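Every protein chain of the complex appears in place save one, which is left out.
Labels A, B and C are assigned to the chains in the order they are written; within every chain, residues are numbered from 1.
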Amino acid sequence: MKTALLPDGLTRTLAGQVLAFAVALSLGAVIILLIDENPVTVFMTLMRGAFGDAEKIAGTLLQTTPILICGIAACIGLRGGMFNVGIEGQLFLGGFAAAWVGFAFALPPVLHVVVAIACAILAGAAWVAIPAFFRVRYGTNEVVSTILANYIAILLTSYFTIFLFKRPGGWSETPPILATAYLPELFSFSRLNVGLLIGLFLAIATAVFFRWASTGYGVTMVGSAPKFAEYGGINVRKVGFGVLLASGAVGGLAGGVETLGVHHRFMEGFAPGFGFDGLIAALLANGSPIGTIFTALFFGALRAGSLLLEVDTTASREIITVIQALIILAVSADLMMRRRGDRTGERRWKF
Amino acid sequence: MTFAVELKGITKRFGAFTANSGIDLAVRQGEIHAIIGENGAGKTTLMNVLFGLLQPDEGTISINGKTMAIDSPAVAINEGLGMVHQHFKLVPSLTVADNIFLGMEIRRSGLIDRAAQVERTRALSQKFGLKVDAQERVAGLSVGIEQRIEILKVLARNARTIILDEPTAVLTPQESRDLFETLRSFVDDGMTVIFISHHLEEVMAVSDTITVLRDGRVVATRPKQELTKRELVRLMVGRDVSFDRRPREATQGDAVLEVNDLWARDDRRLAALKSASFSVRAGEIVGIAGVAGNGQTELAEVLSGLREASHGSAKLYGQEITGHTPAEIRARGLAHVPGDRLARGVDRNASLSTNILMGRQRKAPFAKNGIINWSVVQDEMRALIKRFDIRARGPKDVAKSLSGGNIQKVVLAREFTAGGDMLLIDQPSRGVDIGAQEAIHDEIMQQRAEGRAILLISTQLDELKALADRIIVMFEGRIMGTVEGNTMDEDTIGLMMAGVDPSDVKEHE
Amino acid sequence: EKVNVAAISGYFAQGFGVSIVEGLNKAKADFGIDLKLVDTGNRALDYEEQFSNLAKTGEYDLIFVMGWELVDALQKVSAAYPNQRFVFIDGVLDSDKIIYASFAEEQGSFIAGALAALVENLGPEFDKIGDGKAIGFVGGRDIPVIRNFLGGYEQGAKYAVPDVKVNSVFAGTFDDPAKGSELAMALYGQGTDIVYNVAGPTGEGVMQASAAADKYSLGVDVDMCASAPGNVLASMLKRGDIAVYSIIKDEVEGKPVKAGVRTFDLASGGVEVKLCEDVAAKLPAEIPAKIEEIRKEVVDGKIAITKAK
Partner (left out) sequence: MEVLSTIFNVALIVATIRTTAPILLVALGGSFTTKAGIFNIGLEGQMLIAAFFAVLGSIWTGSSLGGLVIGVAAALVFALVFAVLVISFRANEVVVGLALNILAGGMTISLMKAIFGTRGSIVGRGIVGLPKVQIPGARDILGPYAQLISGYTPLIYVAFIAVPLLILIYGRTRLGLYIRVVGEKPEAAEALGISIAKVRYTAALLCGLLAGLAGAHMSLGYITMFTENMSSGRGFMAVAILIFSGGDPWRVLAGCLLFGFADALSLRLQTFGFPSYLVLAVPYTVALTALFALSWKARPKLIRETIETMQRALSVHPAKSETPDTRSNRS
């Protein structure tokens, strides 16, 4: 994890990122040319689709929300030295739990949302609890156990949806949740809802927590120097367990926000890939919650822009996937900061 | 004449920092050439440049009169150089023979010929009198044996010039003596030895020529005969340093720490600390002597709550501390300077302020209601930098940018000001240069004068002699005996460290 | 003026979607319409924006929509843009502003089931048939539409041969032909001789497995006889191409399609079972006759088939 960037370090980083972007975009342009489209049109359409008008901006933010919340979940894990690859599964279970509270119980308006969100959080935390327990107690690698748990979680929610709670008729989805459980929308013209504010609040709260809270200091130390933390009197196991649980809880929250704010029901396979998008966003931001706001926004804009792209040009969304991947690759290489063959700084076998 | 190694005008920079600045060094064939200098003087850097692990920014290297670019250790090895590194570079999961022949495997029809390697290892081991078991895995071998393997590795490559970076830092006096005998025999065979050390006695005892580095420059290269220990120190540090026993007044405080029949296991779950009993009084320094790995680390870890005791009791101010967490023991007044400072003592990638906060991140004035006040922490760090003479630019410096001795001072500064009246200090000057060592010793004596109880674990007898009121000697997890500070006899302690009972010693006398 | 058509779905790559794209392309070639295909991907979050992006332009005379997961977005956007005409393929919803093309896949599957059961009933005397008296079904995901196929298939099988056993399994994915092949292998290994696949690309694995195991398979949606010549008994065609083509044809010919339901069933040729010629040639003559008889009864409504929902 990078420590506070010095001003000149910052400019160098920014310059590096800009360069990386330029490289990725020119590669992308070549690919677009290859499929007989005009790169300028494509990029302009992307921009229009992401920021063209208020509605489009709201659409971008709508796409950003789950990536942001999942990104925060990843950040929490990364800061505490835990690699939670299971955000995807926690998101699905959280989404289902929130939907279940939403349709199965009649509660007064605000309370209904609170209970549903609480259940989503609980479901996410519960789902990661067993991998977390084995991680801190027996050292079971959390990457493996959470990857496997993802598959189970997704199949499990499908089972719940189709075999236990299917809405009569048509598609494999639960009955709609009651209006009392809806997350309030922010604007009349978009499905953008308070989920975004929850995400932003969470990002800032997490950043503040890690920066200023005594407990946050402990978590950071456990993540970056576990032996030092143990020596300093921090209960490394407890913190590790707590970190995974918190990360899973936020993952569950992401699912809850999606079902209560956007879909108003749970559909089988409703949000594939958000967990991984969040993880990448967090990793690109180097585990910084504030940085994750920007990386998530960037991913959200690309996704939102690509929706218009498909309608307005003959390019397909997969092209955007390709460009997105190129940008991630280029940015990850951090061209300016670490030049090839540069032996100073961190030893080169430490990745 | 031709030199085995000749460096001219070597300059090596790390970013804006110059670690080596215009260094000239000429090593004659068949001599033992010592390089000394303070922590961070640039000794290791220079050797890494010579060995091709680092590329100099300026300067030339000649080996046996041939000027060449050494851009990889492979080139250096080819030219007959061999290096035993400060931190050994052995692969734990491989056997001794595999380690020795790594990079120059003996092969038959494309496959590694293990039998031949073992055979050759045995032959080498015999020829140079360095005993190793060729087929054993390196994991779990003692440091002494690891060093033998490192030397065999060098010899197997037909090195004519051997570089050793702080070879004795981790050895027992006996092992060190053996090592130097070996080195002598190499020189007698016409080989050349370059070695780095902080032990001036050692340097004076074995070397032919001594080069002193300070701040990345050569301040002197002279034959040993022209130098005294005192002069050497002055050259290194730029001032006089005393290594005498520190003057003290007798104090008789209450017992602060009482250890009774304490047992503990090591990481492999084998008994490593066996039935230790002793006590430490306020205003007293109790030293624990012993070769590294004889239960001292486990003792320190049990007392600080990092390791479970399997049996027995340890009381701090009359309260049992076994079975309690490090946080609880800290809260009762224990401060701990860990032996392994890089892994345990600091977060190398964090700032000094962040490091100094550990253990008191919830305490006023650094935090209130669980919120950290970073400006107070930074002020504190600034004060500590001044008080402990830490060579750092400021509280925001990253710990790993400091040299080993200065990192140690940061740890000491944190623990000495943590408010605990029981100080548990493990290896305060391991790898620390004379100058810094003196400052650290002053500070420890200061703590004693303030009435703190101090348990000082050290593998360096000089250090214990200079500081401790009593010395407890440990061997294989047991306490072999206790020696009073004023009547210390180095030979007795040395024998006890080697596991010989003092009563037997008397009989021999 | 040129007719401007858009189609939106996440399944253009899979059997039924392929037949729809075929129909659209045919219409484009025949009538010179403008055509825009939009792939929704699989994230529910995207659907609504994709619909609005299409509807907002007001350029499209018709927007074809396929896939039940799009229903929610469709209904919302259709309410927001009341003048935009949508054609929902493969089902009927509550809204009366939408044009529905409804397929009776249970009818086609009924015939497929009957055919499989009858062939299975021939026993070891017939090539590649064992004495297990069991037929199989490999579904993609266990979702209602696929269940409807399975329901019809089972009913048809039991109708034709009451004591035939129907083994049904699901791959849980439409994208894993290897798994489809493995599932089919498992079924064949358990004495099942004929397997009906309703699993998109996963089902392609079933077809290939039938060749590997030298058993029979039944294709779906499009003509799959070529997938494993000699091992494919028949394909249950769900003629999405006919549906979209006929709707566009009406539009082009100045008979703008109006909201309401258009049914594509056995009677209208919207679904049909097409025997593969190579295998059909070897079948005893009474089987095609019996199948034709059952088909008539279904068309005439003499056989009631329950739809699974």
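By our rule, a contact is a pair of C-beta atoms (placed from the backbone, for glycine too) under 8 Å apart; a residue touches a chain by one contact, two chains touch by 3 or more.
Please read all numbers here as calculations on a predicted model, not as lab measurements.
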Need the list of shown chains touched by the one chain that isn't shown.
A, B, C
Taking the full complex into account, find the residue in C:A79, C:A178, C:V261 or C:A289 that is in contact with the omitted chain.
C:A178
Out of B:H199, B:R246 or B:R478, point to the residue that touches the absent chain in the complete complex.
B:R478
Touching residues of chain B against the unshown chain: what are they?
51-53, 72-77, 83, 85, 87, 89-94, 98-99, 102-103, 105, 107, 110-112, 140-144, 146, 172, 174-175, 263, 265, 267, 269-271, 274, 291-294, 296-297, 310, 339-340, 343, 475-476, 478, 480, 497-501, 504
By the contact criterion defined above, which parts of chain C meet the unshown chain? Give residue numbers in ascending order.
12-14, 17-18, 21, 39, 139, 142, 167-170, 172-173, 175-179, 181-183, 185-187, 189-191, 200-201, 204-205, 208, 226-227
Those residues of chain A which, in the complete complex, touch the missing chain
31, 34-35, 83, 130, 134, 137-141, 143-145, 147-149, 151-152, 155-156, 158-159, 162-163, 276, 279-280, 283-284, 316, 318-322, 324-326, 328-329, 332-335, 338, 340-341, 346-349, 351
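Keep in mind that, in the parts below, only the chains that are shown with their structure count from here on.
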Argmin over chains of |mean CA - global mean CA| returns A
Distance from the mean Cα position of chain B to that of chain A, given in whole angstrom:
45
Mean-CA-position distance for chain C and chain B (Å)
76
Could you list, by residue number, the parts of chain A that touch chain B in their complex?
1, 3-4, 212-215, 217-218, 221, 224-225, 227-235, 343-344
Quick check on the complex: what are the chain B residues that touch chain A?
14-15, 54-55, 304-306, 325-330, 336, 338, 340, 343-351, 354, 357-359, 361-362, 367, 370-372, 374, 396, 398
The chain C residues in contact with chain A across the complex are 36, 38-39, 41-46, 48-50, 53-54, 57, 68-69, 71-72, 91, 93, 141-144, 172, 309
